[in-house]
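Dropping a structure here in structure tokens format, bear with me for questions.
Every protein chain but one is kept in place in this view of the complex.
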């Protein structure tokens, strides 16, 4: 299995509901350094998993509506704790949907899997991986 | 599959038995930066793989009996080479046992997998991954 | 010149005032991975710049009132943009004041300099360095 | 599953054929930081996935014919785009062939898998993973 | 002293003249991850060393004529070995000249120093630092 990963980041505010979160129940924030790993059993005729420029552009397109936001105010996330792992899953769903719409072109449809990792600090990170087709 | 990873470290002394180890047959030591990756097919009602505070506390609990030790003197490791990969497996077994005892609460029992990675330098690391339930 | 550095992190929300900040004028947030570098021309009788445990504890003590906060609501920062570089300077001032009060003991008074670095992402960081005595 | 990873690097020149590559159609170059992850279900009698010295030596042996080369001039790559993902696959094939020839000794034949990752910058990397036996 | 650093990268081909360079006398290449650290004794009225967006744009502007090039063919570098340390100095001179022309606006003229670091691998990097005004 081949894979290509590109990295970007977002800076958001949010708060959590539930005693388990302790001080993180207050409005705070995070930088998430986001890695998107695209997987494919074989290479395209150009020798690619996916074009690195197109992969980076798609990641940025999906991150932009989240960047510099207070996630507590986004209707998509009403009633949800926007934990690092939840956001990894959500970004996965959004990129998967855009690939299905053809965002990575004809060869993007040959992708087998996608793993999204969000680094929240030097000592903790979370991910979601799953198929894209 | 969702995953959450937390990082800690230990500083130990040890020596190895066997010609293949060359100068590492002498008493030397290592810092192991330890990553524990907890995996779960779905999120808890709070939106978590596992609480990051509880995960960090469990990792530290398991690392503490190893930290600042000469591993050659620990009866648990008698007759074993405490290589980086062996220790990754051993830490996996100890965390798995603690999860089975309920150390991560009710939701901890929903965990599917655990991967332990020990970084021994900027140029080498080892891991063990396996199921926890 | 000798130096010892310890690392910790905080997760905060804030917003900026001024057109130059673009989308960062909205309430957003950041993880700041914070490095505190303590400098000293010679070592203590124990062979230390400063005890690593005491240095880590002092850094955490100073970071705690900022961690999990919306900095826009802290009276200390009223009318100030809590940029990464401003916060590096502020954390420097607070640690310097605590050292002057004796927080690092007798030998802490022999420190010559302190550099605080805040990493806001994988691609940007800021720092403030200055004397502590 | 146990794994051991070692790291090395190469510095190469190359160019790509195809409009999708934009400015990378010109002769340019890259540093590839190369990670080789060796996987094995159990440990050798010495407690190893593979000896770290032998693993590092095998990685260097396979990288040497590529290091400090203009890949456009190597006959092995005629008519191929030497993309990061292609090279990950190629290095995998070469190490796999050497293991089959006994380069990692008797125990090397017990290896189950191999993952090769090439980091091309701080923000992009590619890999190939597959069985070795 | 305050400082702000931004990171970008370039991918270039080149060769060196001189026996000391061994195999690097052949045409090869490198990824240089480039850090530009801007220094200033005090902050601007907005609380900045320099705007991070403007700093990143200026770094990219200066790197673009070098990116995806065979440096051996650039007339600016005729008769020079484009070593990592030489390029750090050259990028410093180019950014300094653009600041003098006003590229970072009125407040850019208050900058005291600039340090350029080029990482050529996980195990080697070079830098040049000097005044900008």
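Letters are used for the chains, namely A, B, C, D and E, taken in the order the chains are written, and counting of residues starts over at 1 for each.
Here is the rule we go by: a residue touches a chain if its C-beta (ideal position, glycine included) is under 8 Å from a C-beta of that chain, and two chains touch if they have at least 3 such contacts.
Note that this is a predicted model, so its numbers are computed, not measured.
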The omitted chain touches A, B, C, E
The missing chain sits against subunit C at residues 1-8, 43, 46-49, 51-53, 56
The missing chain sits against subunit A at residues 122-123
Listed in rising order, the subunit E residues that touch the chain left out are 16, 18, 20-22, 80-86, 88-89, 122-130
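Throughout what follows, only the chains that are shown with their structure count from here on.
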A CA-based fit of subunit B to subunit C gives a rotation angle in degrees, as a multiple of 5, equal to 180
Rounded to the nearest Å, the gap separating the Cα centres of subunit A and subunit E is 31
Distance in whole angstrom between the CA centres of subunit B and subunit D is 27
For the pair subunit C and subunit D, the C-alpha centroid-to-centroid distance in angstrom is 41
Residue numbers in subunit E touching two or more further chains are 7, 122-123
